[in-house]
Structures are given as structure tokens and as C-alpha cells.
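With one protein chain held back, the other chains of the complex are shown just where they sit.
Naming follows writing order (A, B and C), and every chain is counted from residue 1.
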Amino acid sequence: MATDAQQACFEAGIKFGSLYHQFAGTPVSPSSTRSLEAAMAESIENQPFCESVTVAIRDDRVADAIDHENDYTELTGSLMDVEMRIEHEGVTVHTRMTMTDGYPLMEIVSIGDD
Amino acid sequence: MATDAQQACFEAGIKFGSLYHQFAGTPVSPSSTRSLEAAMAESIENQPFCESVTVAIRDDRVADAIDHENDYTELTGSLMDVEMRIEHEGVTVHTRMTMTDGYPLMEIVSIGDD
Amino acid sequence: MATDAQQACFEAGIKFGSLYHQFAGTPVSPSSTRSLEAAMAESIENQPFCESVTVAIRDDRVADAIDHENDYTELTGSLMDVEMRIEHEGVTVHTRMTMTDGYPLMEIVSIGDD
Partner (left out) sequence: MATDAQQACFEAGIKFGSLYHQFAGTPVSPSSTRSLEAAMAESIENQPFCESVTVAIRDDRVADAIDHENDYTELTGSLMDVEMRIEHEGVTVHTRMTMTDGYPLMEIVSIGDD
């Protein structure tokens, strides 16, 4: 009923919601950003049709979010940029999450044949 | 670039991934299924374009998953059925998750004009 | 090796960490606070030795955390007060989380015999 492209977009959305809500709230500091990025990318790449995930947690934003009382903060969408490539039945969907007008926006970048 | 229907499918996927990974692992027993169902539905309905969420945690499956040493288990996809309705730019997408061949399968049921 | 009171404090800590990190990041609005409070309390009460959990998500703080672009925010410790009673081997531990000096502080309120 759904086209291959619609199905690929559905799968792409699943991966984004999964990544965000699995890891939101994780304690993070500038010294632990690299390991968290790697784990987020590799864990979501396990999911079906998920060919590539890149997570960039911004050290400067993490540092800014840490106040004088603590040495860490909790991961939220505003601290990271994410890109993903989903492939499903010959359709490739690129998605990303970046800060847009002060909010982390999940969006489709392109949909195309392989 | 994406059509309204493709965008609606992307949004529908986001909601499914969010619901699953926010609540997977929650301690659950037959006495707490109703409150967890309500919280899951109402929390995800807060998300943009999400018009309706129905969560049915199966008491019998929860009871079967609890062994003699504990009084509870952890929520997984195999313990619940979920239906959602997403509306985006005049397109309505119905999705569901049900056990299929022994696995919880997230799928698009229909895509249509309002 | 650990005394009953030390063991009870360990168990009390487990419940607090579980509650916080299971539910942090959940989408919440003033219209969904009651169902989320109920689910949080009932789910954690499933855990061993956890006799009572009370969660009060503050509607006013939730409303303040919501900006004009969205209709919801994500649950964090600053939006709620929590009280718990853990009982282990005849020792009762009361704990709570409240905002203290601008931070959500998890603390032991009392330890005593039943």
C-alpha cells in the first residue's frame, strides 16, 4: 500500500525517534562525548535498513550547558547534530537533525534511488 | 523535496521509535499495565502531528513473562500492541505494531487524505 | 558484610536512579502530567523492597518550560518532586528528590526500624 519511498521514510523516522529517546538524558561531559557518539551511531546502525549514522556531540555546547555546581549535563537534542542514511528496497533516504531557530529539527534531506 | 505523504510517514516513524525506546525497559506487572498504557499514549500524543495513540499492554503476556523469582518484568515490544494516527499537511497515516511471526513489527497500515 | 541499613540505602538508591533515567526525556505537557505521575509511581513500585512512590510533576514548571514553538517539553528532574519508601529486612528508608539551590537533589530523609 505504501510506496517504497514512503516505507523508507517511515523507517528513517523510526531510527531518529529511537536514537533520540534511547539516549536523551545520558550524563555527558566534554571528556565523554567521543565514546557516546560512537555508541549512539553503532547501536542504531544495528537496526534494519540503517546504513550509516553520524553523531556529533558539540563539546562547546556541552561545556556551556554545564554549570558551576556539576561537572556534567544530560544529553538533549540541542547538544548534537545527527545525520543518517537509510536504504530500503532501492530507495535511499538521507536525514539529519540540526539546530534550527533554536530547536533541534529532524528532517528529510533527500530521497532517491540508490 | 519530500512529498507530504513521505513527510507524514517520516513523522509517523519518529513517533514509533520514540515510544518504543522511551519506555522499553520500564518495570511492569499486571497491576501496573493500565497506568503505563495511559502514560505512553498521552506522552507521545504531545509530539507534533500525532493525533492519536493507543497502547494495549497484554496482561496475559506480562504474566507469562514474569517468573517465580520476581513479581514484574521489563517492557518490550512483544508485550504490547500499538496503533497511531499521524496527520501532516492533510495526509493521515495509520500505523501499528503487532506481533508478526514472533516479532513486534512496526508497519504502515494506510496513508490517505484527511 | 553490609548492614541491613546500608543494604536498604543501596536499594533506595537503585530505585531513584531507575525512576530518573527510565523516564527522563519523556514528552510532557500540563495535560499529560497526571498519567505520567501514575505510571512512574506504579512502575517503580514493582521493584523489590519498594513500598511506596509518590511523583508530583509540577504543572506550573512544565508550563514555564514550554516555549511558544512547541506544546510540550521533555521531563527532567527540575520539573518534579519525588518521595519513596523502601523497606528491606526490617529497615525503612525514606528518600526524596526536590529542587535545592536550583538543582534536583536526591537525598535520604530518614532511616529507621519499621
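Observations, loosely collected:
In this section, a residue touches a chain if its C-beta (ideal position, glycine included) is under 8 Å from a C-beta of that chain, and two chains touch if they have at least 3 such contacts.
Everything numeric in this text was worked out from a predicted model, so none of it was measured.
Where chain C meets the missing chain, the touching residues are 1-2, 5-7, 9-22, 95, 106, 108-111.
Take chain A: the residues that touch the chain left off the picture are 18, 22, 25-29, 31-32, 35-36, 38-48, 70-72. Residues of chain B in contact with the chain left out of this view: 20-21, 24-25, 69-70, 74, 76, 101-103.
Just so we're on the same page, only the chains that are shown with their structure count from here on.
Shared contact partners of chain B and chain C, listed by label, are A. Among the other chains, C has the CA centre that is most remote from the centre of chain B. Where chain A touches chain B, the two copies mostly use the same residue numbers: shared numbers make up over half of all numbers in play.
The distance from the centre of chain B to the centre of chain C, with each centre set as the mean of the Cα atoms, comes to 24 Å. Centroids built from CA atoms put chain B at 20 Å from chain A.
Contacts with at least two other chains are made by residues 20-21 of chain A.
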